[in-house]
Structures are given as structure tokens and as C-alpha cells.
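Every protein chain of the complex appears in place save one, which is left out.
Chain lettering (A, B and C) follows the sequence in which the chains are written, and residue indices restart at 1 in each chain.
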Amino acid sequence: MNSFGRLLRIEIFGESHGPAVGVMVDGCPAGIEITPEDFAADLGRRKGGRPGTTARVETDEPRLLSGVRGGRATGAPMLILFDNADVRSEDYKAMETLARPGHADFTAHRKFGGFADDRGGGHFSGRLTAGIVAAGVVAKKIIRPVSIGSAILSCGGSTDIEKTVAAAAADRDSVGGVVECTVRGLPVGLGEPFFDSFESTLSHLVFSIPGIKGIEIGDGFRGTAARGSEFNDVLVDASGRTRTNHAGGINGGLTNGNDLVFRVAVRPTPTIGREQETIDLETGRPAVLAAGGRHDVCFALRLPVILEAAAALVVADFQLIARSYRQNGGLK
Amino acid sequence: MNSFGRLLRIEIFGESHGPAVGVMVDGCPAGIEITPEDFAADLGRRKGGRPGTTARVETDEPRLLSGVRGGRATGAPMLILFDNADVRSEDYKAMETLARPGHADFTAHRKFGGFADDRGGGHFSGRLTAGIVAAGVVAKKIIRPVSIGSAILSCGGSTDIEKTVAAAAADRDSVGGVVECTVRGLPVGLGEPFFDSFESTLSHLVFSIPGIKGIEIGDGFRGTAARGSEFNDVLVDASGRTRTNHAGGINGGLTNGNDLVFRVAVRPTPTIGREQETIDLETGRPAVLAAGGRHDVCFALRLPVILEAAAALVVADFQLIARSYRQNGGLK
Amino acid sequence: MNSFGRLLRIEIFGESHGPAVGVMVDGCPAGIEITPEDFAADLGRRKGGRPGTTARVETDEPRLLSGVRGGRATGAPMLILFDNADVRSEDYKAMETLARPGHADFTAHRKFGGFADDRGGGHFSGRLTAGIVAAGVVAKKIIRPVSIGSAILSCGGSTDIEKTVAAAAADRDSVGGVVECTVRGLPVGLGEPFFDSFESTLSHLVFSIPGIKGIEIGDGFRGTAARGSEFNDVLVDASGRTRTNHAGGINGGLTNGNDLVFRVAVRPTPTIGREQETIDLETGRPAVLAAGGRHDVCFALRLPVILEAAAALVVADFQLIARSYRQNGGLK
Partner (left out) sequence: MNSFGRLLRIEIFGESHGPAVGVMVDGCPAGIEITPEDFAADLGRRKGGRPGTTARVETDEPRLLSGVRGGRATGAPMLILFDNADVRSEDYKAMETLARPGHADFTAHRKFGGFADDRGGGHFSGRLTAGIVAAGVVAKKIIRPVSIGSAILSCGGSTDIEKTVAAAAADRDSVGGVVECTVRGLPVGLGEPFFDSFESTLSHLVFSIPGIKGIEIGDGFRGTAARGSEFNDVLVDASGRTRTNHAGGINGGLTNGNDLVFRVAVRPTPTIGREQETIDLETGRPAVLAAGGRHDVCFALRLPVILEAAAALVVADFQLIARSYRQNGGLK
């Protein structure tokens, strides 16, 4: 299904060059304050227009079409819609039937029997992440005072991010990156043993973001080289606080009360200006493609706020669920 | 919820030192051949008793209590049960109230208000993976002729796995590892754009396996250092075959018809014989723990067949779903 | 959750006096033909403005904001939106804090802590059924050649429906009714034994329609007076055709290939012009209410097309699921 979450449930919709994109948020507790202005900061962080990001810039003004009245969530499903304005389908016209290597063009074409809307990536476009960010704004309000931060650790294998991006741009090429996200103030015990462990649910949402090829919690892959006596985080008191945080805040699929730390691998943007070999989707014949359109040199630059949204959505859903676990049946 | 899957749905149950563990498999197509003997090979691969794995050895004879008749699936829910026999709760007695560092002891204790069955790890024990492997046996029959293989790439950061494990065992310590899994023969288009992408769903199940701290698809983290022109896999014909496979078989959340390749990071087994500092769960006071009980020096050694089961379950579920996508409504 | 369905999934949103209402349809097979004109007939049947129905008349022009391109479903989520135009919140102003007896005013107020949008019934308004009807239009295309019909059997306990409605209107009162729906051309075997039996799933959706207080399949309550030898429908051939249809097309939770027949009880519209005792939601004090606003004398008059939509959605979902049951695993 194209939806996510159990008690706080989201569904994103829209196409890159269709009339609108957006998100339906279902299960937001009534009474939470929500105004259109609340979305500006995070949507601004997601936006293109800076060096290394796409030249396409949408105003990204959210229209709250349901579920909000007088600046507060009503408890009914909340539809948040963004009109598409800055659309230039003609840029993609020349390559319309050419499958961009590394992109969803080929797989979507085949999955949907040729009926997928493929203009500008269609439903598979990075533009869809506007809906995730908008839902994240709502989730961040729900999880307060839990806080979330993120940082780009590297681009194209280098920590000199600016220089790496500029070099790739000059070559009409693209680069990937590694982004880290940290969640502070989590309670102990969010998550389920099987199969909705905290990291199961988190990775589920994170891998829905276009271009993600890996995720690791705490020491992750690096930690496989350690001995158990080194890796184990020693509990220092009954609150669950540990001396180190190799586990990244999770034991047995459950949050342990320490900072949740995870990193993701973002692949280089598949759409590049350089010539690439490919095939024509209609004829099946070899072709050469030099992509027009506007796209990110490094999509990882836009990822921090999207990752934060994903983390906030997962935390919010688990917090809502956690309230039901309280011992002693009956509605108190 | 403690269940997984949409059309092929599993739920595992049981505790390490309770009467039984097992799995409920719901949605297996009627007519698939299933006999108790079918499970022997995969359960044998999962079993302990070899160097580096736990000394606890269960007979692991599956009892098919429902959903199977005359050697074939009936279409009703299938309950597969394994009696626990080789239980030595007394080994854990001394440390009963001491939280093993790195283990779920503390988080489970807190999540379930002190009522969790904590003997031998309880519901969080690696013993529960017997149910995943058993469900995987069923799934592998459903997905034929798709085939799955796996290999341990490293242990404790070294490719000399045998030596690394022996050294850790000698020190009453443990090590982690990296395991790779490859799925061959997949059709194009399994997965959903948002939010049930193929890798979302796969990572969801994989992170339910105890001790997993990372997953990457194709080039994963290494691929973030590449340029787009290097990373993009060039399509060579209309079947979707690509010249390289940096994407690991997935584009836009959908399988692309090439081999699916993913790797996971397995942390060092938390339970070790060496003395470790910790706290007493009841008093909250500092304590020193030298773990008794039987446990794996390197849990990664048992992981290949479990990972294969996870991959088979995800593929089977998506294949069942994919049949519904065929264009032209109506039951044909 | 405010969503319904497994493979064909819908979620309705909006408020009676908010900017819009509509429905998200997820899982529509790609390639199905969908144009705005397709919705006119069914939306017209649902509309008010006729004797016995509300004077509020919306143009009900569907805006297809995603998931459709060039007149065909793309396979991505389909957002169908209806702008609200004919809104007169002021009619409800006088009674704003008075709970209409029999309506959701009191329960919604309490459930959502006073934050529910209560203008004109808010999210609980019959206006929301426009989304169900629109989704039903899509579902009817999917299930072809299965066909659905419906009829009003009685109003206010009488078969002279016109007269009964006129009399109630003259008294500024309202009446209920019984509506029957028949589905023809169903295959054998739609539904699951536990817990998604065909009638479980059908009644789930039907009871979401405002004002429904009962549902019965085949002979229903009347059939409890029969002997088994009378009630049992005799199979006449291997197709499953039966001589009689007391079971209404279902045995053991599964369709049996005969006509599916069910009836629903629609309560009298709660909002009436006559004076009624009630309480003030804010002060908790007794009050007297003579409802303004525009409302149906007999909501049952608008029900046939809504019931058909519900039946079509259930059939479509089960048909999509049924394709996955085919014996012999593997994607054929």
C-alpha cells in the first residue's frame, strides 16, 4: 500500500508534473496547533535553488483542505496540498521514451504496463518528498519535547562538501552522500519485538525516500569489527543511560532511552547532463541520452529535513501506540 | 503488531525457555506441497552446535498443527510449532535480575512493566528465528523458480572467519559480521513507490532479526563516493538487464529484473562470558556480570539461512500482490 | 483508521463546511479508463435537491488531482476532490453549541476534546458520502462485468414512499427506510473464512455510511424462523447455482456464485425542524432546539447509489486479492 503508519498514518500522492502533490495525515490527535506558517521553515530547508540542488523552485505553500479548523487539528484526516506551478514538461519531452539509467523510468513503465505518468519522474519524483516533510512538521509537534537533528557527513566520499558538489556540477555529473540523524529525548521501550521493531519501522519509511541505498544504526557496519566486550554499552543507572552508544539507542528492537543515531547512504542523483547509453522504452533499441530537465547535483543536500520528518513520524506513531501499553486494562 | 506481510502474513511466538516457539503462516496458496521433512535442511543450517555457535541444540522437529493436509497447504492458516526441550533456565538464574549489556533485558523489562519473560532472553531470544526460517521454507516453495543464496563476507572485520571466531571464543568474548544475500530470477516491478518499496519491506523484516545494525542494497554506503555517471547501471536490452549492478537490483523502490543484492551488519553477540559492569534491574544498583547460559560467539554464522528466509518471505508477498496488478479489471 | 480495503484502499476526507471533501483511491490497476465525465451519473443519483432530500446542491464536479493521466489510471494514488461551494454555516450558527439529538454532535465533541469541526456535521456529514460514491465509480469499472442494482423497499415502514416522505416533510419531521442491493455475476469464493468474510467486509464498509442501523444478508432476520430443510439452498449443478437463494449468495463467508442480496436499515434523519429537547455542549444545561440548516427528510432516498458503491468497492478488493490465490506459486 502507498501508506505508512498504524495510529498516525500518512499517504502521499501526486506527480512531478501533475496539478499537485501532497499528503494525507490521518490520526493526528485533536487540538494540536497547526497553521500554514508552521510549515515554512522545514519546507524551506527542503527546497531546491541552492548550489548543488535543482533549479526548480516551487513556492510550496501548503493548503490545509481538511482536518484543521481555527489553527488546530480537529481529529479528522488532514489533507495538505501543494499546487505544482514551476513545471516544464517540455524539458523532458526529448527524452520522453528514453529510460534514464538508474531512475525508476524503466521499472515504473513495466510495473504499470506503460500507463505510469513519467513526466519529470511522475509519482517517483523527489518532489513527492514535500508531502513527507509536511507530515513531519505535524509529527514534530506531536512528539515534543523529543527533538531531532541531522547533518551531512560526506558527499562523493569527501567531507569538503562544497568543493565536491561544485566539481561534479562542472562535469554535468552528480554525487551521493552520507547523512546522519539524531533523535534526543526518547522514552525507553518504543518499538515491538517482532516485526515492528523500531529500526524495522524507521528503515521502512527511510527506504521510501528516493535514492536511499543503505541505513545503519549506531556503529552499524563499522561495529561488526568490534568485540562484544567493546561494543556492549554499559548501563550506568536505572534510567537506562549508557556510558557509550555503540547501539545507537536501540536494544532488542526497542528504544533504550539514549540518543537514537542512524546514518543513511544516498546514491548519486541518477539524472545527469552527461551523455549516457540507454534504451528506448517503446522500441527497446539502444539510444544515447543527455538529460535535460532540472535536477539535483547532490540530492543528499536536501535530505536532512526529510530524514528528520521520517524519524518524527516513526516516533510519533510509536508514542501513540505506547500509550496503550500501560498496564492494567480499562480506559483510565 | 507482531506480524508481517500483506497477503502472505506471518506471526512468530514463543519464549526461549517457554514450552514452545513457532510461527503462524497465513495466506499460503492452497495446493503447495508441505511436509515436515521439507524443513530439515534449512532448520539444520540455522542450528547451533558448531564451532562459534551456541551449545544449545534443539531437535527442531516442526509440528504442522493446522493448514496442511495430506502433504499440501489447504489455504487455511498454518501453525508450525517447535517444542522447546533443551532448556536450562538454571544457567540464567544467577544473573536473573542483572541486565545483560547490549541485550533486550533492560528495554523489555521496562517496556512490559517487569512482566516480560526474561528467561534466556524470553521472546527476544535468537531461538525465535526458528519460526522465521520455517516460514521461509514455505515462502521458498511459493517463489520458485526464484532462487536465493547467501554468504558470510567477514567476521570481526576479518575474512578469516574461523580464526577470528576461535580467538574470540578463547577470550570468552564475541564478534559480529557482515552477511550478503543474493536473489536471482526476480521479475521486474515488485514493490510499491510509497511506502512499501521493495527495500522498505525487506529492511523491515531484516531489522526484526536480533542483532542487525545495518543493511545496504547494491553498492550501499560505498556507492556514495561514486559519481552518477559511474553508479548508473546501463540498460542493455528491453528485458531490463543492466551492464553493471551498482543499484543491487532495485530502482525507484521496484525490482529491476537483475539480481537483488543486499548486505547486513550483525553486531557482536551481547551475551559474553567475560565480566561486564551492569545494573541490577530490581535494585537499580551497579553489579558485575559474567554471563552463564549458552550463546553464540558469532551469531552471524547462523544468519545466512535466516536472511534467505526473510528475502523469500518478502518476494513471495510481493509476487502474490503483483498478480493483482494485471491490467483489465475483473477476475480472469 | 479512517481508511478501508486491502489492495484497493480508500480514504475519505473533508468537512461539510470546509473547503473541500473527497477521496483518495489507492491500488486502482493501471490502465483503467477514468475521466471526470464518468462520475456524473452516480454523483447525480446521490445529489440532493429532489423532494425529500436536502436543498443543498453542490455541483459535485470531481477534480482528479493525481493518479490519472490521459484518461487512464496510472497506478499511483488517485486523489478525487470536490470543492464545497454551497455552504451556509450561518444556518447552523444559532444551534452551534446545542447537540442535535441522534446526531454525532455530542459524541464527536467528546471524542475530539471539543476540537471537532462541527459546522454542518463536520466530518460526520452525509456530504462525505460523495467520496464513497466517487470511489465506487472507479470500483465499478474494475469489477466489470459484475453488475450492481439497488432499490428502496420502504420508507417510514410504508411502501408508498412518496406519500410517507411528503407527510413527514409537512410535519418538519423525518423518516427512515429499508434499501436492498443486489450484485450479479460474482465468481465463487470471494471472501476469507476468518475474519475477512465477505459479509464481514461488506458490513464494515456499509456501517460507515451515516445512519445505517442494520444489515442482513439473504433472508436475514426473517430466515431465523425457518427450518434448516427450508432454508438450505439446494445446489442444482457444479457451477454452484442454487434452486433458491435464502443465503443471499454467501456460504461460510464466501460468495457462492449466486446473486448477492443484502438489505440495510436506515434510521430517520436526526436533524429535524421540529423542536426537540437537548443540552448545550458548553454549559451542559438543558435547551430546546429547532434545527435550521438544510437536511434530508429521508436520507434513505439517497442511499441506493452509496450502497452500490460500497458493494463495488468490496467486490473489487476481493477480486484483486482472489487473483493471488491461484494455486502454484510464482509470478505467471
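By our rule, a residue touches a chain if its C-beta (ideal position, glycine included) is under 8 Å from a C-beta of that chain, and two chains touch if they have at least 3 such contacts.
No experiment lies behind these values; they were computed from the predicted model shown.
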Chains in view that touch the one left out, judged over the entire complex: A, B, C
Residue of C:Gly18, C:Gly136 or C:Pro210 in touch with the missing chain, whole complex considered: C:Pro210
Absent chain, residues of chain C that touch it: 1-4, 6, 10-12, 99, 101-104, 106-108, 110-113, 115, 123-124, 128, 154-157, 168, 171, 173-178, 188-189, 192-197, 199-201, 203-208, 210, 212-221, 223-238, 240, 242, 247-248, 251-256, 265-272, 274, 276-279, 284, 300, 325, 327
For chain A, the residues touching the chain missing from this view: 6-7, 29-32, 75-76, 141-146, 187, 193, 316, 319-332
Touching residues (missing chain, whole complex) on chain B: 1-3, 6, 9, 11-15, 18-22, 24, 26-27, 30-31, 63, 65-67, 69, 72-79, 81, 111-117, 122-123
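To be clear about the criterion, only the chains that are shown with their structure count from here on.
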CA centroid of chain A to CA centroid of chain B, Å: 25
For chain A paired with chain C, centre-to-centre distance based on mean C-alpha positions, whole Å: 36
Chain B residues counted as touching two or more neighbouring chains: 6, 193, 325, 327
